[in-house]
Structure formats: C-alpha cells, structure tokens
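Heads up, one of the protein chains got dropped from this complex, but the rest are sitting where they should.
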Amino acid sequence: MRVLYFAWVKQHVGVAEEEVAPPPEVRDVAGLIDWLAGRSPGHAAAFANRKTIRAAVNQDFAGPDHPVTAGDEIAFFPPVTGG
Amino acid sequence: MRVLYFAWVKQHVGVAEEEVAPPPEVRDVAGLIDWLAGRSPGHAAAFANRKTIRAAVNQDFAGPDHPVTAGDEIAFFPPVTGG
Amino acid sequence: MTPRIAIQEAPFDLAEETARLTEGRSDIGGLASFVGLCRADDGLAAMVLEHYPGMTERAITRIAEEAAGRWPLFGITVIHRVGRLPPGAPIVLVLTASAHRAAALESCAFLIDWLKTGAPFWKREELADGESRWVEAKAADDAAAARWTAA
Partner (left out) sequence: MTPRIAIQEAPFDLAEETARLTEGRSDIGGLASFVGLCRADDGLAAMVLEHYPGMTERAITRIAEEAAGRWPLFGITVIHRVGRLPPGAPIVLVLTASAHRAAALESCAFLIDWLKTGAPFWKREELADGESRWVEAKAADDAAAARWTAA
C-alpha cells in the first residue's frame, strides 16, 4: 500500500510517500489513519486533528469509511487551497 | 430642436438628423412623435408602430411623457441590440 | 479607479487590455473578462454595428460607475466595436479586476448583461444573398439585465 502526504501533513510526517503494510484489521481510511498515527511522533503530529485531514484513495477524494486494500494509492492532505 | 434617427428609424425617415421647430403644444416625447409622423410618408412609416420606438432626450433614455423643449437633442431608435 | 471605455472600429487586444489593468500592481486577485464575437448564423456575411456617438460613452460610463459602486473593483474596461465586422470577429470586451474572484466575475456578467439592453447600439446582419436585416431585441436580454435590479 502506497501512502502519499502533501502540504503540512508531509512536513509533519517528514516524507512525501512511503510503502506500508498495515495489519489486516486496517480496512478503511479511518483505520489506516489510526494505524499510521502510531508509527512515529511525526505521524502522530500530522494526524493529531482528524478534522483537518482529507484523504484520497486511488486519486479520488474519499471519506473515513472508504475501504483501503493492499495495492491502493492513498493520500493524506489538508483541505485544498488552489484556484 | 435637434432630432436624430438611428437604425431602421433612420432608414424610414431618410435622414440621420434634422432641425425642427414644432408648435408650442408639442410638450413631450409622445407629442413630438405625433407631430413628426405627419411630416412625410417616411416619418409616418418610421413611427407607425410606437411600441417599437425608443427615445432619448439629451442623450438619456426617455419615456413618452418626458418633456421636450427648444434646444433639446432628441433621438428616436429601435430597442437596442449591442453587446 | 477610472473606467476605460472605448467605442472603436479597430480590433482590441485582450492581452494588452489585461496588462493595462494589472501592470505594476499586486493587489488584484481576480480578473474576469468576456469577449462577445460575431457568430456566422444563417448565412451571415457581415454584422454592421451602428451607435449613437456621445450617448453611448455616456451610458456606458454611467453603468461602469454603477458597477464600481456595487463591487469593490480596481479596474473596469469596456470596448465596443462598431462598423462592419466579419463572422468570427470580436465585437465587445468587458474586463473587470478586483481583489477577489466573485466581485470580478459578477461585475463582468452585470456589465455585459446591461450593455445588451442599456447602451445605444444597433446590429444589422448582411446576408450572403445580399439581403440585410436589423437584429431584433430579445426578451431574454431584458430578463438577464433585470435580474441585477431584482437583487
């Protein structure tokens, strides 16, 4: 499972992307966030306020209940500010 | 009193502008139209359908009740179609 | 902010007009433009635009001032061409600049809606068969302009 980070989420985590292999009980975006938050203090800081985190699964915006599986590309980032 | 004509009003009347001296009982736009319509068959044709005629007095749109006096610049034209 | 208003036979240059509004400043966040072009409907050979010199500039200045009163604008440009224009030719340009996009977009729509119904221009279509006809005013244009006063 490939996880990408953008903007200040990336700054907290310290890397732009990483390959991860969460245990089988991680089934959705919310579960993945819980699991990632335990990986390092940087991850914990990045995911400290879940309300400010947005996610995409395979390049589509996805809510906390969206399923995640091995082989997915999952991204975490703040609310977008383009335009 | 200077009277200007535009678009098909001008084509009917046959001139782009004319100096006129209507009698004193011509006091407003509607009265001026009545008086002008009697000046020639072209004028009569131009003003045959009053609903399709718009007017301006001294370069501001003006309704039929708008007063007209000697020295005014008065224009008659169809509904505008710019833009 | 003095609106730039021009009635001319010559084409206008969108890039040049944009640069004129933005050059040397960094307070503009949004720039909206509308260009109206001459469509080749129904065998049109050319569009001939007539106007009322003097009143045209006066009417456009007034509505530009109204736009400037309704929205916080840094710049307004309105250029309307007259004379004989071939199909595909640009006829009118409206350009508005503001700190924020909503003011720029709304004032641009307001100005072009209003130009359609409140400025003394008349269009005549010259057809390929030699015929010629005056374009009739549309009720839809009156409705579009009216929505700005209903608000």
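For clarity, chains are labelled A, B and C in written order, and residue numbers in each chain start from 1.
The working rule: a contact is a pair of C-beta atoms (placed from the backbone, for glycine too) under 8 Å apart; a residue touches a chain by one contact, two chains touch by 3 or more.
Since we're looking at a predicted model, the values are computed, not measured.
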item: Omitted chain - touching chains that are shown; value: A, C
item: Interface with the undisplayed chain - residues on chain A; value: 4, 6-8, 56, 59-61, 75, 77-83
item: In chain C, positions touching the absent partner; value: 13-15, 18, 22, 25-40, 87-88, 99, 101-102, 104-105, 108-109, 112, 144
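To be clear about the criterion, only the chains that are shown with their structure count from here on.
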item: Relative to chain C, chain with the most remote C-alpha centre; value: A
item: Separation of chain A from chain C, taking each centre as the mean of its C-alpha atoms, in whole Å; value: 48
item: Separation of chain B from chain C, taking each centre as the mean of its C-alpha atoms, in whole Å; value: 26
item: Approximate Å spacing (C-alpha centroids) for the pair chain A, chain B; value: 73
item: Two or more partner chains touched - positions in chain A; value: none
item: For chain C, residues that touch 2 or more chains besides their own; value: none
